[in-house]
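The other protein chains are all here in position, but one chain of the complex has been omitted.
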Amino acid sequence: MTRIDNRKSDQLRKWQFIPGFQRHPLASVLSVSGNTRVICAVSLEKSVPRWMKEQEVPGGWITAEYQMLPSSTGTRGERESTKGRISGRSAEIQRLVGRSLRAVVDLSKLPGLTLHVDCDVIDADGGTRCASISGASLALQIAAQKLLDDGVITENPIIARVAAVSVGLLEGNVLLDLCYTEDSAADVDMNIVMTDKGRFVEIQGSGEEATFSEKQMMEMIKVAKHGLIEIFALQDKALKQK
Amino acid sequence: MTRIDNRKSDQLRKWQFIPGFQRHPLASVLSVSGNTRVICAVSLEKSVPRWMKEQEVPGGWITAEYQMLPSSTGTRGERESTKGRISGRSAEIQRLVGRSLRAVVDLSKLPGLTLHVDCDVIDADGGTRCASISGASLALQIAAQKLLDDGVITENPIIARVAAVSVGLLEGNVLLDLCYTEDSAADVDMNIVMTDKGRFVEIQGSGEEATFSEKQMMEMIKVAKHGLIEIFALQDKALKQK
Amino acid sequence: MTRIDNRKSDQLRKWQFIPGFQRHPLASVLSVSGNTRVICAVSLEKSVPRWMKEQEVPGGWITAEYQMLPSSTGTRGERESTKGRISGRSAEIQRLVGRSLRAVVDLSKLPGLTLHVDCDVIDADGGTRCASISGASLALQIAAQKLLDDGVITENPIIARVAAVSVGLLEGNVLLDLCYTEDSAADVDMNIVMTDKGRFVEIQGSGEEATFSEKQMMEMIKVAKHGLIEIFALQDKALKQK
Amino acid sequence: MTRIDNRKSDQLRKWQFIPGFQRHPLASVLSVSGNTRVICAVSLEKSVPRWMKEQEVPGGWITAEYQMLPSSTGTRGERESTKGRISGRSAEIQRLVGRSLRAVVDLSKLPGLTLHVDCDVIDADGGTRCASISGASLALQIAAQKLLDDGVITENPIIARVAAVSVGLLEGNVLLDLCYTEDSAADVDMNIVMTDKGRFVEIQGSGEEATFSEKQMMEMIKVAKHGLIEIFALQDKALKQK
Amino acid sequence: MTRIDNRKSDQLRKWQFIPGFQRHPLASVLSVSGNTRVICAVSLEKSVPRWMKEQEVPGGWITAEYQMLPSSTGTRGERESTKGRISGRSAEIQRLVGRSLRAVVDLSKLPGLTLHVDCDVIDADGGTRCASISGASLALQIAAQKLLDDGVITENPIIARVAAVSVGLLEGNVLLDLCYTEDSAADVDMNIVMTDKGRFVEIQGSGEEATFSEKQMMEMIKVAKHGLIEIFALQDKALKQK
Partner (left out) sequence: MTRIDNRKSDQLRKWQFIPGFQRHPLASVLSVSGNTRVICAVSLEKSVPRWMKEQEVPGGWITAEYQMLPSSTGTRGERESTKGRISGRSAEIQRLVGRSLRAVVDLSKLPGLTLHVDCDVIDADGGTRCASISGASLALQIAAQKLLDDGVITENPIIARVAAVSVGLLEGNVLLDLCYTEDSAADVDMNIVMTDKGRFVEIQGSGEEATFSEKQMMEMIKVAKHGLIEIFALQDKALKQK
């Protein structure tokens, strides 16, 4: 099967992580996967949510927000602040990003601190949640290092790095890292979030117009793992160049 | 490992589907899983969303909403209408319910019609999204039959029935159908949505405070499939008794 | 005049109060009047609203919320949380419920406590505000007893029980306890809230398309009082069976 | 019992209706009752709400909105547009005003038209809902006459005029037309809406901290009727002077 | 060029300031400019916004809100509280009013106090923001004097008085104090806010459908200054008569 951009079925798009993208936050990474671009920023707040203060063991918190610029999509999207509410899709994605990051952080090592992760999509061409998670995890690692360097925290809270990639079923073929056109046509769309140690963090497989067998699921996971190895290598490269 | 309610690790709670629960909707099922109770109702609207009208091939639509009564939880939850916005959690769940149902319905056989699925949680004790999906799928089948009987549609749009169950990892053990106490303590929480034909519709595995291996994932899926067979049988039983 | 359900003009529908309907709240009563069903729950919060804290004499507070499930009406109603605001009708009703309950409670005997009363309509067939008040008053009494038993409060704050019933004018006839069809056709619709000691708490008489004379008002009140005696007896019965 | 402003128990405050208060609306009346002042305006919209268009018999509609200026009360009130929502109290009152006016208008004589009634409180000293209804009814009559004069409608839709007054129980005394201080202290607060033909439109009696007997209710109604006769005379006077 | 109301091009409409318009606020001025009428009220709150409390030097705050009554315009405007949000136009104007007042007040002389300025438009016929600023400045001066008299503050915080007037370009002519009809037709609309000492506070010149030269700008400013002298005299007159 020939893909729209001539990639092989198990081939990633061109991914790239550009640290230091913004001026103010603790850490800011421009996360690029093909034509998709997401700004992933980590900001520090020296307090925690109220429900957390009431807990016995003092800890920290990590929360994420996700939004697409109105101009990031083919047809302009209405601005969520103009509508006065976050879309269900954004809510779903930002919860996924937050959970994925918290799964690999020891919150007890961020006492009294909240890290706000903002994922703002500049250009959308499929896979924005995966680019968000992969870029945010890198930004989080950079931010944690800065907090250590500045003496704000004394132990590194990062247990592992995470990355995510999409994989789908289109006309019976397993395709890695779907662009928007492929994503729209796919029968099944799966997002795999893993750690750089090969463990799963989140698996979200969903068949909008179709269902899938266990065998197909296993094939998709296999292809995804293949792609994730490459993405972790690109995160490493970005860290070293920083 | 002894469970809080003395169940075996791969044992379902007591599930039950009670059709005809409400007076007005096309179909209404009280979906019971242990101490969790959800009203699943299907209502007909003789029109489709605007974006659908503009599409080439005329079809129908299925959309879901999910909400917990403030009194359904241990600590009273603030009412979403009072807050003026749907929580991210509700948004995430109602999107999951909607997708799961649409995956097993041929929307072209509901021309110009929208089916609204309302999942309202009366009592929450873990697994409300699974009870919602499982009850809603049954209600949808009953609703479709009523539309056929009334001549509103001419072909049955239901391709398959779906059900969902949770499975988790707690202290290394794979547990089926977590109650709230287990769910809060679990390292990994997985929701499996399948069809009565043994195919996957959605898989959502998430480690809030931990990660999981592929082997663990496969074990969880295996246990979940075991539970789902039982749930499909209970749906069948409820249909026959109706 | 023959009524739609063959009742006599001064005959109540079948009313029933089912305590213990939900698992979590302090008290939960399913309040049934004919085809109308409302869940009335009382939950405890160990704090009071800010404006109350600033008052000289420390006391407690009782507040009510009312909502209809979208699936509770003949034509599905849009969910208030989806619209992002409470309808004027819900606001009006929940204020009535709250006032009615506070009128028969000695708030000084609930020091520092708020009781949240949630009235959620499962099936609507007229008279939902009356079923709400009548069920909520019973739930409140059960909740107060539980707080006394648990030593949370030391004196019973309940001064009296309240109940409510509707009465209307339709083609010149005074009808007790209107169902939805009668309510829609009635010229005048009156809701009478009384205590079990025969005193008035609220009277709301309203002629949407007509006006009424003092003589008609007195007749309506007389018939309502007749019905309320029966409702108080059913509350008593439910309390004893609990 | 000596009243705060030396009135007799059955004595109205100084009421006054000043037509032509604003420049733009069809009709605008400044309604004054003691220190309470409300602007009541009627504006024309040449269309009806969507639900009305779908009805068999074409008619018109009357709807009311009520708001207090932040500066109208002793302690400044937060602006509802700043809070982003209408308070429950405002919702309750504007529904009462709308119902009261529709009860005395033949909507079929306003085909395809909506009359918007705006009641904006400039100074609040108790009885704002009564001043709103009494002023709005007068403004409505003026507006209807203007529509007749302009040939927009061909028949007068006004069946009767309405007015409203409050009456309360304070330390066992029945007091007419409560000012804010009396209102805050009263055990029972009743608002009576009547037509100039002596028929009831709405009765709202409510005991926030007390209940009341039928005998007390009858006494309150008697005193209210006395006051309403005077208010209707003031409406007449304002109409003639216009 | 003949103006719609026969004024000369550099002639003000009839302006008037009526202090003591409302009963409750610290100060209340009805600000009249031609057919435009705005209630300007100043209310005291004995606290400051949170961000201010965190600042080193303790001071006070002045904030303004602006709103048009729905009935104040030719075509009835939808109520902002009903829409659930403040319009961009109102937001822009109330920010302008607040800035203009703060520029002439020494906030350090209002320690721990907030003055809320409410500008509510009763009748709109052009120039509502100028009438708001000019009336609010007068109300502020009266309020400050009352706070001094009452010993709430010890030094007068008012540095100068401000007033504002509009001036525009219509068919090449510079016109002072535009009414609504002129404002709608004008190519350029400028609002000049000055102190009674002849210094500028705000200049907002805007060409909706045209641009303007520096020479035209200077002419407009000259004419505006001419009008402002008259407005300051009217403020003085109102202060003396009070």
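All chains are identified by letter, namely A, B, C, D and E, in their written order; residue positions are counted from 1 within each chain.
The rule we apply is simple: contacts are C-beta pairs under 8 Å (C-beta built on N, C-alpha and C of every residue); 3 or more make two chains touch, one makes a residue touch a chain.
Owing to the predicted nature of the structure, the values given are computational and were not obtained by experimental measurement.
Q: Since one chain is left out of the picture, which of the remaining chains does it touch in the full complex?
A: Contacts of the omitted chain with visible chains: A, E.
Q: Hey, which of A:67, A:141 or A:206 is the one touching the hidden chain?
A: The missing chain is touched by A:67.
Q: For the chain left out of this view, which of E:166, E:195 or E:235 touches it?
A: Residue touching the absent chain, from the options given: E:195.
Q: Using the definition of touch stated at the top, determine which of A:123, A:187, A:214 or A:236 touches the missing chain.
A: Only one of A:123, A:187, A:214 or A:236 touches the chain omitted from view, namely A:123.
Q: Give me the subunit E residues in contact with the hidden chain, please.
A: So the residues of subunit E touching the unseen chain are 85-86, 88-89, 91-92, 94-95, 99, 102-104, 160, 190, 195, 197-214, 217, 221.
Q: Touching the hidden chain in the full complex, which residues of subunit A are there? Just list them.
A: Touching the missing chain: residues 22-25, 28, 35, 39, 41, 43, 45, 65, 67, 69-74, 76, 79-86, 90, 116, 118, 120, 122-125.
Just so we're on the same page, only the chains that are shown with their structure count from here on.
Q: Starting at subunit B, figure out the least number of steps needed to reach subunit E through touching chains.
A: The fewest steps needed to get from subunit B to subunit E is 3.
Q: Let me check something: if the centre of a chain is the mean of its CA atoms, which chain is farthest from subunit D?
A: A
Q: Rotating subunit A so that its CA atoms sit on those of subunit E: what angle is that, to a multiple of 5 degrees?
A: Between subunit A and subunit E, the superposition angle is 120 degrees.
Q: Between subunit B and subunit D, tell me the centre distance in angstrom, where each centre is the average of that chain's C-alpha atoms.
A: One centre to the other, that is 49 Å.
Q: Which integer distance in Å separates the CA centroid of subunit B from that of subunit C?
A: Inter-chain centre distance comes to 32 Å.
Q: What are the residue numbers in subunit B that touch two or more other chains?
A: Expected reply: 84-86.
Q: With chains as vertices joined when they touch, what's the shape: line, ring, star, complete or other?
A: Contact pattern: an open line, chains touching in sequence.
Q: Going by the touch definition at the top, which pairs of chains touch each other?
A: Pairs flagged as touching, ordered by label: A-B, B-C, C-D, D-E.
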